[in-house]
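Structure incoming, see below.
Only one protein chain is missing; all other protein chains are in place.
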Amino acid sequence: MAKAVLLLLLVLSLLFLTLGWAQQDPERELEQCRKECLQRPEGQKHHCQEECERRYREQQEQQEKRGRGEEGNRKGSEREEEEERRRNPYHFTGERFRERVRTDHGWVRVLEDFVKQSELLRGIANYRVSLLEANPHTFVLPAHFDAEGVFYVDRGRGTITFLGEEDKQTYNLEQGDVIRVHAGTTVYITNRDRNEKLQIVKLFQTVSTPGRYEAFYGPAGRNPESFFRAFSDSTLGASFNNRETETLQRLFEHQDQGAIVKAREEQIKEIGRHASSGGGSWPFGGGESGGPVNLLRQRPVHSNQYGNLRQIDENEYPHLRSLDISVALANITAGGMAAPYYNSRATKVAVVTEGNGYFEMACPHVGSKGRKQKGQGTVEQYERISGELRPGHVVVIPAGHPALIVASQGRNLEVVCFNINFRNNQRYFLTGKNSIYRNMDDEEIALSFNSPVEEVRRVLNANKDEVFTRGPEGGREGHRAFA
Amino acid sequence: MAKAVLLLLLVLSLLFLTLGWAQQDPERELEQCRKECLQRPEGQKHHCQEECERRYREQQEQQEKRGRGEEGNRKGSEREEEEERRRNPYHFTGERFRERVRTDHGWVRVLEDFVKQSELLRGIANYRVSLLEANPHTFVLPAHFDAEGVFYVDRGRGTITFLGEEDKQTYNLEQGDVIRVHAGTTVYITNRDRNEKLQIVKLFQTVSTPGRYEAFYGPAGRNPESFFRAFSDSTLGASFNNRETETLQRLFEHQDQGAIVKAREEQIKEIGRHASSGGGSWPFGGGESGGPVNLLRQRPVHSNQYGNLRQIDENEYPHLRSLDISVALANITAGGMAAPYYNSRATKVAVVTEGNGYFEMACPHVGSKGRKQKGQGTVEQYERISGELRPGHVVVIPAGHPALIVASQGRNLEVVCFNINFRNNQRYFLTGKNSIYRNMDDEEIALSFNSPVEEVRRVLNANKDEVFTRGPEGGREGHRAFA
Partner (left out) sequence: MAKAVLLLLLVLSLLFLTLGWAQQDPERELEQCRKECLQRPEGQKHHCQEECERRYREQQEQQEKRGRGEEGNRKGSEREEEEERRRNPYHFTGERFRERVRTDHGWVRVLEDFVKQSELLRGIANYRVSLLEANPHTFVLPAHFDAEGVFYVDRGRGTITFLGEEDKQTYNLEQGDVIRVHAGTTVYITNRDRNEKLQIVKLFQTVSTPGRYEAFYGPAGRNPESFFRAFSDSTLGASFNNRETETLQRLFEHQDQGAIVKAREEQIKEIGRHASSGGGSWPFGGGESGGPVNLLRQRPVHSNQYGNLRQIDENEYPHLRSLDISVALANITAGGMAAPYYNSRATKVAVVTEGNGYFEMACPHVGSKGRKQKGQGTVEQYERISGELRPGHVVVIPAGHPALIVASQGRNLEVVCFNINFRNNQRYFLTGKNSIYRNMDDEEIALSFNSPVEEVRRVLNANKDEVFTRGPEGGREGHRAFA
């Protein structure tokens, strides 16, 4: 019953909110935000001010976009967004990430809960995607997660350290590395490059609380907060066998630079001194020991002038076994495309790391207009799900759903893919030389297409490419081939 | 918050709907439905008209049943149905199926989502049941499913073809065959009999979207719609390396006969020419190769004059292993019954394929009146769940729940059972020769029944049958033995 009351309250509060919304004044907010920044520690004031201004600009843009601040339009726009979510719950642009860490030296952003997006994504409810960016010569503070992790190094050179009860292991990280981070393992990362940012794409499989995960910082202070600060004075004193409250207070007060801090070159060097260089292909140079395996050094599974696909699964990297996940990297040549295909069991969570393009997917689960009249004529059974792809966008392609990806002219499109539920998965290609439909016999073709066999065969056999092929000439189109 | 608003809207719209409901006019609907049929392709006009009339009759029947069109009664009837669902969420009659395919040559019907029925069925939320009926000499168009499937051939003779990237495999199907259809595998079926219908019972375990599955038709047209039609002109052209839009348009326009089409005898023969005849008991003649295994040719697990039970599990058919399911066929002699028993871990989804009868089950989870006063006197702890059984009915018997099934006089009752969560399952029989309670010692009997031991033993030992026994004399009773 508490739930029902809650709902009523929610409804009412929403009404008030909507009414009061128009009163917001960006200028005044900016003013206040700046004032608050003055009370921050020295190292953060600058970033705080920047952040205030960024928000101000965002608000202004939104106001413009929504059309001269009129109530109606704003609500219309929100309704549109809602509607877009409902129609396409598989595509996530950059705004769908929330900042969890932001310092002057980097940030962590986490993609929203898949299930909040749509019930259709319940199959991957336990997975979360996040991005880390750390500036040159920085240190990401030690933390453990209540989730199993797979990290992909998209760019840069770093180190990663796993802290155990008996010892610790440090591995070098470089572009293309895939590394498994076990739930509960305390881990810290450095960017050891002098100039380049370190960018990591992370997939988490939640462990303690389905769909949620958090970083637990122990050796830290006020920011990031150490979880030791949650204990009481007396238990903390007993735990450390130290009854001088001030000493302990001091210990967990000093760190206030946030979870990503600047490190001096000597510090970075010292931390990486005993680093194993992983990055080879297993079992040489990585993998078995817990170190990374490099995706870029795998022999491509498919490759031609229009693109290539590399992949690491439990065979290449036994540490992926218990997760039942594979990691793949598709590099689609500018102007090329990944031809229509589907996975038999795996759901693909694809994160764009470079380039531009778009995807199209056929989905029978979204939209309901067709279902009603089904069996009585031509029906709109498959909805076209489609969207632009830019770096940081995420696309979910569920098992069984035919999809294709097109790279824009001018620049290769690179996509790192986490294939969830990978065991016994099979990829089926629908056009080109390895199309399954080419194996149909004449009668089957005639009956299926209700068309002359030769005509069908001519179409099915025209494309000689496998997996990757030449893309369409123009840009993305707004409509289905068959309206 | 969006959810709360949605809910408010739902509430309001429901109010309006309820008010407006009485205005529906069946005659006018019939008229309009017929008009719309005239715009259908030639091959469908006839069926469309029939369908219009069927709906009209249904509406009239409902109006009659609900009592001369009065508002109050209709609502009463709906409330009753709702109440019946709540009281017995384990029994599904024919109306609980929704038509997904309907052509002049056959149909596919899917049982509603178990969880929509009741939260008590959440344990089988990922499973769906469907039925296929195809007329003599017909072809069911190629499709893949985003779900793992187990098919049981209830009647008729057909073929099934699995289409792979390298080759295809065709198997003959006959009554009693069980065949595993892997998620993502493109599959098509023929009815190769000249006279008899082909009837298949399907169990699906959903893969991409929990509780939902769909057929994905590739080689098709307007009806069933090919999923290729969801792509845009330009990407479709690129995929097939064919920039003549009209050619592609034509290819996916012609099929408009629906997913089950008539085939000529030569076509059926040609398709079945290389068919392996499965149907043996594994490993001879089926099973290991991916072909079917025949349930009717299994040696019965239990058998006497009142009925028999045959079963296929992962030992007989290794392809069932990853699903953790067994398939069983109970044939209860007319006037006989399957004595009370329960499964220790498996939840049984039973589909009646022949005959009439009824079931009874004891359920502590439904109904709440008893719980309140519990521990302070006699309480109604177990609700009797009961229902008539006819062909096409589905019954769910959860693990641990004692249940029995009675076959009516005059005709055997045949039930095909999918046992979900089968590994380490144990069947426990409660009466008859193999009743577990016969193994109790005197003191235990005295204490449990609070009755003289000899009296109890006389009752426990009276029935010498195992598993199947003579049924009750009269028909189904409306009430519990102990009111």
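Letters A and B mark the chains in the order given here, with residues in each chain numbered from 1 onward.
In this section, a contact is a pair of C-beta atoms (placed from the backbone, for glycine too) under 8 Å apart; a residue touches a chain by one contact, two chains touch by 3 or more.
Note that the coordinates shown come from a computational prediction; the quantities given were computed from them, not determined experimentally.
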Residue among B:161, B:255, B:311 or B:347 that touches the chain left out of view: B:347
Which of A:142, A:156, A:176 or A:291 contacts the chain that the document leaves out: A:142
Residue among A:194, A:254 or A:423 touching the omitted chain: A:254
Sites on chain A contacted by the missing partner chain, in the whole complex: 1-2, 4-5, 7-8, 39-41, 44, 48, 51, 99-103, 107, 139, 141-142, 144-147, 161, 163-168, 182-186, 188, 207-210, 212, 214-216, 218-225, 227-243, 247-258, 261, 263, 266-267, 270-271, 322
Positions on chain B where the hidden chain makes contact: 7, 10-11, 13-14, 17, 82, 120, 122-123, 337, 339-340, 342-345, 347, 360-365, 370, 374-384, 386, 398-402, 404, 406, 421, 424, 426, 428-432, 434, 436-437, 439-451, 455-456, 459-460, 462-465, 469-474, 476-477, 479-482
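The rule we apply is simple: only the chains that are shown with their structure count from here on.
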Cα-centroid distance, chain A relative to chain B, in whole angstrom: 39
